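Comments concern the structure below.
For this depiction, one protein chain was excluded, whereas all remaining protein chains were kept in their positions.
Note that the chains are named A, B and C in the order they appear, and that numbering of residues resets to 1 at the start of each chain.
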Amino acid sequence: MTIDRTLPNGGSIPLDSTPDLAAPEFRRRVLEGVTNGARIAALFGCPEGDSVRLFSILAWEDTGLLSVLSTTVKDRYPSLTPDCPQAHLFERELAEQWRITPEGHPWLKPVRFQTPMRGKSNEPLPTQCGVADFFQMTGEEVHEVAVGPVHAGIIEPGHFRFQCHGETVHHLEISLGYQHRGIEKALAGGPDKRTLHYMETLAGDTTIGHTTAYCRTIEALTKSRVPARAQVVRGIALELERIANHIGDLGALAGDIGFLPTMSYCGRIRGDVLNLTALLCGNRFGRRLIEPGGTGYDLTEDSLAQLRDRLKTAITDAEQAISLLWKTPSVLARFEGAGPISRKTAEEIGLVGVSARACGLERDVRRDFPYGIFQMAHIPIVTWHTGDVFARAFVRWLEIERSAMFILDQLESLPARPPAAPFTRQMSSRHLALALVEGWRGEICHVAVTNEAGRFACYKIVDPSFHNWFGLALALREQQISDFPLCNKSFNLSYCGHDL
Amino acid sequence: MKTLLLHAFMLFSGLIAAPFLLGVINRTKALFAGRKGAPLFQLYFDMAKLLRKGVTYSRTTTWIFRAAPVIGLSAVMTAMTLMPLARMSAPLSFPGDLVLFAYCLGLMRFVTVLAALDTGSSFEGMGASREVQFSALAEPVLIIAIAALVCAAGSPSLTAIFAAMTRATWQALGPALVLIVAALLVIFLVENARIPVDDPNTHLELTMIHEVMVLDYSGPDLAFILYAASLKLWVLGTLIVNIAISFLDLHGFFTPLAFTAGMLVLAVLVGIIESIMARLSLLKVPRLLMGALVLAVLAFAFIARFTS
Amino acid sequence: MIGVELALLILIAGAFLCLATLGRPAWARVVGPTVAVLGCAAGLIPSATVLIGAAPISLRLPWLIPLGSLSLEMDALSAVFAVPILLITALAAVYGAEYLRPYEGKKETSASWFFFNMLTASMLLVVLARNALLFLLAWEIMSLASFFLVMFEHEKESVQRAGWVYLIATHIGTAFILVLFVLLGRQSGTLDFVGFSLTQAAPALAATIFILATIGFGTKAGFIPVHVWLPEAHPAAPSHVSAVMSGVMIKTGVYGLVRVLTFLGTPPYWFGWTLVGVGAVSGILGVLFALAQHDLKRLLAYSSVENIGIIALGLGIGLLGVSCDSPIMATLGFAGALLHVINHAIFKSLLFLGAGSVLHACGTRDMNRLGGLLRRMRVTGLIILVGSAAICGLPPLNGFVSEFMIYFGALTGLATTPDGAMGGAGRRPHRRNGLTRTDRGFGRGLLHQGIRHGLPRRTAQRPYHPRARGGARHASAHGHSGSTVCRHRSLRSAPFASHSACCIGRGGHVIGCCSKYGVDRSRAVDARFNRSRSSGPGDTPRVLACPSAEGPECEHDRHVGLRLRRAIASHAVQRFLLRGSRHAHVQGIPADKLPSYAAIRTLPRVGILRKPHTRCASR
Partner (left out) sequence: MIEILKVRLKQGCRTMSYPAGPAPEMPPHFTGRPVIHPESCGEDCRECIEVCPSDAISVTGSEVRIDTGRCIFCAKCRQVCPEQIIDFSPDFRLAAARREDLVLGSGDDPVPSASSAVAKKLFGRSLKLRQVSAGGCNACEADTNVLNTLAWDLGRFGIQFVASPRHADGLLVTGPVTNHMELALKKTYEALPDPKIVIAVGACAASGGIFRTHPESSKVLADIIPVDLFIPGCPPHPATILDGLLRLVGRIDEKE
């Protein structure tokens, strides 16, 4: 096996140290890596002259290192997807963003219906959102149900097409892109005064996760160090975000099956936990909290004490409310067996986060690629083997417990306030930096490539939802269409994080 | 003249009080959730507002869509005139009126389903399909339960049935009547789209049954539909409460009092059920209905055995 | 009797006249329907007179065949069946004139009209015949004529199959009927109906005859499980023939059964229970099978099975009423059943003719491909809607009235004679309603009264009096209170009159509208429908693919139109009945329609991206 150029999570390497492989060699090496246990964390293009340089970031969970492979293509290259399903959405994205044709890709259609970032055209792509060839089954009794983009609840827009036979779904096709705001394009040439705010609004509910990843990328490029106390506060904020969203998800799951007690209580408790984040920085989603080099606000003694007490109460309340789920037979009857994904499938399509852990995959950035405070304090990884809605709910609950314990531990031993962090804005030129963060949905991957001027030549964001949407489509196969909202909520993927 | 006044009073009290029941159900749920909850008279406010609003019709719809709310409402109102309040005779009563009662509810469903199909939307078609599937199973339960009542009371008219049912009937046929009430309670939940069969609060169009069929209605049409739904709740509730309070053997002034209390208890009971149960998977609803069918058949067999 | 004979003569002579127009389709188009209408009009007058209370008319001529005599009689029971036969056939003939026009030159329409008129004549003869041999002769002509009518499009394999299934099924039924009459004839020494009487006969023989009649006539009527020919033959036949077959011809089976019942003595409980059972099974399974159909006419055929079940249920309840001495139950049961015979004839023929118009306009009976027709075929749509509501038994239409009577009869039975209705072995019928239980003769009388009371025309203004009917040969003189009977009768008659009139009027509309959709026009309509329904991904902006609730522009999804059947059907039935074959119908992707999907063929290589059904990919 060839040794690739590797770097740790939160590291940076000069661009020229990654060999520019020939396309077939690139393909071979990526496939070899995937066969040997690596996972594609990102696969993206970066403009170089009138060609596009493809980077593939492989995450090696056993060594905790990330390897970078690259190749330069003009307009076509042999597709990875036929032998490596987890690449399929990345390659569709490449085709759409850069007008590169992955030859042999079986499913080449738009991801977000965005306008290409490169003028040259090989194959015209439709830009009106939702106008595409959808997979279709025909035959007697087979019918199609199309949902969205506007849904009946307070949900983000997305389009879903079900090929059904009665109540049974044979195939679900998900078409997104309605939330596409062109963030990646706007990031090129940065950072500027808006960059941090783009990160905060990539996915509003993952503000901490995405800003942490961004800040770590910048810190890697500027080679600056983050004071220990800031690392702890970041860790606490990340886990608070996880707790709040998981509680909210469990409440919403209860709501989807009409189980009122848990739904009502969890909605309120989630608000309480969000208010804890607001205690740190004044904003319920953690806006303004994470900044390059450290944190925007520090914890005062008073807020520390409040945080500790209120978190304890919130977790006690949550335990009461959520344990009702596991004690009520009518709830378990709905959760168990709904929307199952096998471990093998999860591995093949590269699921991340709660969805992966619910299939029994031990996959967690905080353990596999530890960074920041997680290098010091370990949060035990939680898995469940059934891969169904129950597993995704139960893993969430166990993670809430673990995270709360982690926060309470950290609050006990908060490092003393350090001197102001030295943070320089001068970024290395022609470097590639990447940071993985375990957001509450799963692995967030940010990769920055700088140009000669030390500005972003391109900035790649991979939200966990990008890996997981296809998992939802597979989970619905041979399920009842009426269980779709339940399955959807058990994944609770981000539309805006995917659409960017 | 007195009877006429009494009948008019009964009808109007039903017509006016029916939406209140939904308010009680929602308040009970709010109490269980630990929130203040919507006002008891929220549905009245909603309807008053809707009646003053305009309408939007899809271009795919035809006159069927527009006619359905009115036909549905009149059907359920007809059913109301057939239903006595406790021991007071119904405004309209003749032998066999319970067949008309069941068919009026059937007519209401027929027009609702037809209107849903008329929109040509895949959701509404799906809702219609579910509605028809479940009602096909619910109708026999209702018919058999009514048949058992006929058997018990020895008369094929609703008014006569409830006039004939006394504490003595309960003493003789208690277990069977309990079974009938249980079966009718399931039907009550199914027909009125309550948990555990349907979730009246859900916003998820793929899981709805009844709600999804009326997604396309707006303005006064929607007000009619909401009103008809509350009347249906009322009239089916009356059926259950009438059986239950016949145990008390009340006369005169106490009858309407007990009836009112009974309706409130029923509403609270529904609120409690909705607060402590998750919704069933759609595939399991037929099992629930089959269970209700078994209850009704058992009651029927019991009554047939012991009334000879 | 002169009118009825005349009708028979006109129809038979006319039929042969049609043969004379062989090769001249334009003549056939005029002669066939004219003869049918004339014949029916001639027959309608006397039948209607009998129905509204005139004395039965009979004709008895010696005949050359041994054991036989040309014995005809139009009594009230015959009239109940004769009126719809003549009425529906006449209307169907008018419809058929226009319906068959596109086939002229391609098919032998003259022959079709010959068989049509023969069918009409034979049906009339079946309900008039008072001699077993004559009855069987008419029965056979009826079977053959309808067989040839079904075989109209005999070059189609499906039609051939349907025809043969029908021919075999109907002759198996005939065999049972033959045995039945042989037994009856041997018992009573004559083949004339008037001599048939099993009052003193051994119960075993009565039982045998009852079972033979149920199977033999049930085959024609379409009781489950001997209904097999119905869903095959009805869709195969031209629509006006389907209307006649489903609306009235299968009712001759019911007629035969009722007629045979009058020969038997007081029925034991199990007669009634058997019919109730058969009726319930046919009613429930019929509707379940109907739900699973894609073919509009097949659906209607199964619906006929259901309605025949309801009729059998009514007859069963009537018999039970007789068995337990409950005149209310007997009256309501028989009245409901006979009224339903007429009602079903009206709305089923209406629906078949409506289906014919749809088929004519759209070129398909596959309901998966139909949708939104109400906007384009307003009159037909409205009429089909009314027919559908009526066939659902919804108030205030005619179907409700007859179903109401049947169910009310059942409930009355429960209310008044709970133990009697349960028919426990050895239990004596209860005495309620102040009835005096008498000998078995009473039961027999009651049967007749029940059937006669069931005849729709008997209204409240005519107080119950068994002697009032001249034809009530076996009327019982036992006095019993008729007041209850009258009260219930008054209940039904008023709505019946208005609603049946109403529905007949609407039936006429269908006929009126049939010619509105000529062939040329129908193609245009068809093309329009197809385009709007199968709009490809290209021409509907998919942004609009929000749920219908989203706005007036909501996507009229290509798979989901106004698909009555789809929505109502797929679930219950599939879940309970057709589980095994659920995936049987998944077909391939039309690759030519979706050119960019050529790439899909490589999909199976990517294990996880594989389409849900390999069957799709293999096409």
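Just so we're on the same page, a contact is a pair of C-beta atoms (placed from the backbone, for glycine too) under 8 Å apart; a residue touches a chain by one contact, two chains touch by 3 or more.
Since this is a predicted model, take the numbers as computed values, not measurements.
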{"item": "Contact partner of the left-out chain, one of A:Pro82, A:Pro157, A:Gly293 or A:Gly439", "value": "A:Pro157"}
{"item": "Contacting the left-out chain in the complete assembly, out of B:Phe20, B:Tyr217 or B:Phe302", "value": "B:Tyr217"}
{"item": "Which residue of A:Arg194, A:Lys223, A:His385 or A:Arg425 touches the chain not shown here", "value": "A:Arg194"}
{"item": "Among A:Leu7, A:Val226 or A:Cys496, the residue in touch with the chain that has been omitted", "value": "A:Cys496"}
{"item": "Positions on chain A where the hidden chain makes contact", "value": "113-115, 129-130, 149-150, 152-157, 177-182, 185-186, 193-194, 196-198, 201-205, 207, 248, 261, 264-265, 267-268, 270-271, 274-275, 278-285, 287-288, 297, 303, 317, 320-321, 324, 327-328, 494-496"}
{"item": "Chain B, residues in touch with the chain not shown (by the definition above)", "value": "30, 32-39, 42, 45-46, 48-49, 52-56, 202-205, 208, 211, 215-219, 222, 275-276"}
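Criterion: only the chains that are shown with their structure count from here on.
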{"item": "Between A-B and B-C, the pair with more C-beta contacts", "value": "B-C"}
{"item": "Whole-Å gap between the CA centroids of chain A and chain C", "value": "64"}
{"item": "Length of the line joining the C-alpha centres of chain B and chain C, rounded to whole Å", "value": "34"}
{"item": "Between chain A and chain B, centroid-to-centroid distance (C-alpha), Å", "value": "47"}
{"item": "Where chain C touches two or more other chains at once, by residue number", "value": "547, 549, 557, 559-560, 566, 570-571, 575"}
{"item": "Multi-chain contact sites of chain B, meaning residues that touch two or more partners", "value": "122-123, 126, 205, 215, 283"}
{"item": "Residues on chain A engaged by chain B in the complex (per definition of touch)", "value": "143-147, 151-154, 167, 254, 256-261, 264-265, 328, 330-331, 333-334, 480-486"}
{"item": "Footprint of chain C on chain B - complex, ascending", "value": "56-60, 62, 64, 75, 78, 94-96, 98-100, 103-104, 106-107, 110, 113-114, 116-126, 128-130, 132-133, 136-137, 143, 146-147, 150-151, 153-156, 205, 215-216, 283, 286, 303-304, 307-308"}
{"item": "Residue ranges of chain B in contact with chain A within the complex", "value": "29, 32-35, 122-123, 126, 195-196, 199, 201-207, 215, 274-284"}
